[in-house]
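Notes follow the structure.
Here the complex is missing one protein chain, while the rest keep their positions.
Moving on, here comes chain A:
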Amino acid sequence: MLNYAIRRLLLLIPLLIFVSLFVFAILKLTPGDPATALLGDQATEEAIALARAKYALDEPLPVQYVHMMANFFNGDLQSIFHKDNVLSVVLHRLPATLELGLLSLLIAVIVSIPVGIISAVKRNSFFDYASMSMAMFGVSIPVFFTGILLIYLFAVILKWLPASGYGGHFWTIEGLRHMILPALSLSFVLMASTTRLTRSAMLEVIHQDYIRTARAKGVSRFMVVMFHAFKNALIPIATNIGNQVARMFAGAVLTETVFAWPGVGRLAVNAIFRRDEPLVFGCVLLMAVVYVVINLLVDLLYGFLNPQISYD
């Protein structure tokens, strides 16, 4: 298992090279120039040339790429706008994003798994139709729109919760009050897809022969569902959650923008607008690392869920 984890982490190296090349290419293919963006339209040619020299923008592209990579891994990459080390800027913002992601994940799992199980057990009931309609709605509606609707309802009309901003960690009351709406809007997609998947996975498992065996042993219907069936259904459910967490990061960019959340997503968006190339580069690379690590954790979790998988 340890060997497997190490092998997977080693795969990070080619992956990061690929991602970095891709990001770099996109940055360079975008029209405009960081120096002009920094100095404004009124800047003299000389000032722009100076700035270009300062940030090594006048070098050939391959040289620029190698520079950027070397600086990133040395921890010397400087953000143009923040005048600070990219790594420290991103790491400073990362906790807010992770907290938001974690809370959304928690909300999504706590709601969707029980709802999915009940929908499967009470198939074709009113509850089933209602929850599946809600799930359809959740899958279809864009994240930023749910965010706006939530703000309108809970902050503008009901005035229960603040409309935007960060209020501290989620274990403080003020922090939690600020985090509920963005976390809720971010959790919608995951909640919807997990509910649907839990339902279908449970329906599939409930008709398996081993469920009949368990019933023939005298196991109660409730225990058959919760223990025998759910333990099997958990395998596809965990896969889905693992995949969706990645989509949640993408969603975080939108949610953080709507809720003025000081996380990595909004940092990246602002960096793009400001043509802060080193910062965009750093943000994307870090997100890629987080994504790979989460996926690795999910894969390792399989070993516990599914005895037919071994990592030797």
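Details
In this section, a contact is a pair of C-beta atoms (placed from the backbone, for glycine too) under 8 Å apart; a residue touches a chain by one contact, two chains touch by 3 or more; residues count from 1.
As a convention for this text, contacts and distances are computed from a predicted model.
According to UniProt, the chain absent from the figure is "Peptide/nickel transport system ATP-binding protein", selected among "Peptide/nickel transport system ATP-binding protein", "Cbb3-type cytochrome oxidase assembly protein CcoS", "DsbE family thiol:disulfide interchange protein" or "Carbon monoxide dehydrogenase". Annotation: of A:R7, A:K54, A:K122 or A:R212, A:R212 touches the absent chain (contact as defined above). Within chain A, the residues in touch with the undisplayed chain are 208-210, 212-221, 228, 231-232, 235, 305-308.
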